[in-house]
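After the C-alpha cells below, expect a handful of questions from me.
A single protein chain has been removed from this complex, and every other one stays in its place.
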Amino acid sequence: MTFLLKVDNLKTRFKTELGLVKAVDGVSYYMREGEIIGLVGESGCGKSVSQLSVLQLIPTPPGEIVDGEVVFEGCDLLKFSANSPEMRSIRGGKIAMIFQEPMTSLNPVLTIGQQLTEMMESHLNMNREAATKQAIELLNRVSMPEAARRIAAYPHQLSGGMRQRVMIAMALSCNPKILIADEPTTAVDVTTQAQLLELMREMVVHFNTSLMIVTHNLGVVARYAQRLYIMYAGRIVESGTTKDIFANPRHPYTIGLLASVPRLDEPRGRKLVPIDGLPPTLINMPPTCAFLPRCAYRVEKCQHEPWPELKLTDGQHYTSCYVDTREK
Amino acid sequence: MISYIIRRLIQAVVTLFLITVIVFLVMRLLPGDPITLYTTEVLTPQQRAELIEMYGLDQPLLIQYTSWISDVLRGDLGMSPTQGRPVNELIARNLGRTIHLGSLALVLGIILGIPAGIVAATRRGKWQDTAATLFANIGICVPIFWLGVMMIYLFAFYLRVLPSHGYTSPLVDFGLSTKQLIMPVICLALFPMASLARQTRSSMLEVLRQDYIRTAWAKGLSERLIIRRHVVKNGLIPIITLIGLQVPRIISGAVIVETVFSIPGFGRLLMVSALSKDYQVIQGGVLVAATLVVLSNLVVDLCYGWIDPRIQYT
Partner (left out) sequence: MIREGAVPAGVMEVPPPQSEVRRIAKVFFSRKVAVVGLIIVVAWVLAAIFAPHFTPYEPYKSDLDNALLQPSREHLLGTDLIGRDTLTRIIYGSRIAFMICGLAVGSAALIGSALGLVAAYYGGILNMVIMRLVDALMSIPMIVKALLIAALLGGGITSIVLAIGFVLTSVYARLMHGVALSVKERDYVTAARATGAGNLRIMLYHILPNSIAPLMVQMTLQLGFALLIEAAMSFLGVGMSPPAAAWGSMISTGYEFLISRPILCLAPGLAIMSLVFGFNMIGDGLRDALDPRLRGTL
C-alpha cells in the first residue's frame, strides 16, 4: 500500500536562551490519499511544530530539523533546502496549510482577491484574469456570500469565519494533495466551527485532498477524522482509528483526555476528571516517559526505563506504554 | 475616510491654537520685565510707561491675547527691536533657504536610510545587517555641530575642495550652490538617515514576525515577492509617520547647521535672536516652526489614511 505522505522519526529542536527544546522528538505517521487524520494534543506538545517541519517553515536560527524523513509521493522532502524551488513548489502547490488565527493570517493591506490570485499566478502560471475568475469560483465553493464583490474587499472588512473560509479557499486554490489545518476552529465560535469543519470535509471529498486536522479538541476529530495520532511532549503516544481510540483508549494520557471531556452519551452526574499536574517543559527532559509525573497507571518499571516505543496492541492500534491499562 | 480627514483637520487647528496659547503664556509669565518683549533698550520710567500703554501690557492677559492673536492671524508678527524690521518680513526672507536645505536633507535621509533599513532587516545577521545597523547606531550619536566643524576642517581647510560657509541660490550659480550645500546637507541628513534606518529595520522585522508572512511562506511564494509585496508594503506604513517626525528634527538641526556654516536662514535667524534677546522674532519664529511641524504631521497623517486600507475603508 503506497502512502501519500510518510513521516519517519522526525526530530525538530529549538535553541532558546533557557536551553534546548526538543519540540518534536521522533514523530512518525503516514497519510493516504483522501484520508482525514487527526493530530491531537495539548498546547506545547509539538503538534504544530511537526507540521511546520513537514513544510520546512521552521524559523531556522532558533529551530532546526535534526533528523527524520518526510517522504511525499516517494520523495524525501528534507533533502531539499527550505528555500529551494522544490520546496516552494510543494508549499501551497502540493501540500497546503491553514493556520489558527484568521484575524492575523491574512495580509491587511492586500485585497482578498490579490491574496488568492498570487498563489495561482505563482504555482499554476495563470494570468491575472483567469486567476481572478478562478478565485471567485473558489469563494463560491467555500460558501462566501457575494463572492464577486468580496474579491475586492480587505481582510478587516470580513468576519473571523469568513476569513477562515478565505484561508481554506487559498489553501485549496492550487489543488494540493494534502491540506494541513492547524487548529482551524479554535479562534471562531462554535457555530462557525461546525460550518468550517463541514466545509473542509466537503472540500476533501470534492478535491480528493487528504486532510490533517491538528487540534487539542477531541470533539472536533471525533466526528471527522478516520484515524488519530495522540501527541504528548514531542512524541506520539497512541495511534489508531478514531473509533478504536475512543472506544478503547490505551495510553494513560488518552484515557485522561477522554475522561476530562464531557460527552453526551455518558450517564448524568459523572464527574469530569482533569489530568493531574501540568504539561512538562520541553527543556532538558529526562529519558523516562514524559507523562510519568501525571500518570495514574505508573508502575516501578516506568521510573527506570526510557520512554517506551510505540507498540502494536491490536489491529492498527499502537500505544507507547509499559502498562496494560485495560486491567485497571 | 472623510471623517478621518475632518477629525485630523480639527485636531491640527486645535493644536495650533494651543501652541499660540502656550507661546503667549510662556512669553508673558516668565520672569523679567514684560517690556523687554518689545525692546532691548534701557528705558526711562516715562518711556517705559508710554510703551506699556502702547503695547497694552497693562491690560488683562485675555485682552492682550486676543489682540495679539488677531494680529498673528492677519500675518502681523510684530516688529523686531534689534533689526528694526517686521518679523514676518525677516522670516519670509530667510525661510526659503532653510526649506531648501531641509528638503534636500530630508530627501537624502529617506533615499539612503529606508533602503538601508530594509536591507538590514532582510539580511538579518549577515554582514549587510551588521554594517548598516552599526552605521545607523553611530549616526544617531554624532553631534551635528561637531560633524560640521570636522567636515569643515577636512574638506575646507585640509583638502580645500569645498567652501567652508555661505549660501548661494541655485538659480544664481548652481555649481557654487551645490558645493556650498554638500556639507550642510550631509550634516543635517545624518540623524534622520540613521534614525530612519533603525526604525525601518525594526518595523520590517516586526512585519516579518507576523502571521500573514508565515501564511505567505506557506503559500510557496518566492522570497522576492514576499518582501516586495507583503513585507515592504506593510512595513512602510509606520515609516510614513516617522518621516513626519523628522521634520521637527530637521528644523532643530537647521539652527545648528546654519550657524556652523554661516547660512543666512531661518535657523540662524532664531539663533541670533535668542542671543540678542529679540523676543519678537523668537516668538514669531516659534509659531512658524510649530506651524510647519503641525502641517507636515497633517500631511503625513493624511497620506497614512490614504495608504492604509484599514483606515480608508472603515
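All chains are identified by letter, namely A and B, in their written order; residue positions are counted from 1 within each chain.
Assume a residue touches a chain if its C-beta (ideal position, glycine included) is under 8 Å from a C-beta of that chain, and two chains touch if they have at least 3 such contacts.
These numbers were taken from a predicted model, which means no experiment stands behind them.
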Options B:Val72, B:Leu95 or B:Ile282, residue touching the unrepresented chain: B:Ile282
Consider the whole complex, including the chain that is not shown, and state which of A:Gly26, A:Gly44 or A:Gly160 touches that chain. A:Gly44
Consider the whole complex, including the chain that is not shown, and state which of B:Gly56, B:Gly96 or B:Pro143 touches that chain. B:Pro143
Across B:Ile5, B:Ile19, B:Leu112 or B:Ile182, the one contacting the chain not displayed is B:Ile19
Take the complete complex as the reference. Which residues in chain A touch the chain that isn't displayed? 14, 16-18, 21, 23, 43-44, 46, 48-49, 52, 57-63, 82-83, 278-283
Tell me which stretches of chain B touch the chain missing from the display. 11, 14-16, 18-19, 21-22, 26-27, 30-32, 122, 124-125, 137-138, 140-147, 149-150, 152-153, 157, 202, 205-206, 208-209, 217, 223, 226-227, 248-249, 251-253, 255-256, 259, 270-271, 273-275, 277, 279, 282, 285-286, 289-290, 293-294, 297
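The rule is simple: only the chains that are shown with their structure count from here on.
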Measuring centre to centre with CA averages, how many angstrom lie between chain A and chain B? 53
Touching chain B in the complex: which residues of chain A? 55, 57, 61, 83, 87-93, 96-97, 99, 101, 104-110, 118-119, 122-123, 154, 156-157, 167, 170
Considering the complex alone, what residue numbers of chain B touch chain A? 125, 210-212, 214-223, 225, 229-230, 233-234, 237, 307-310, 313-314
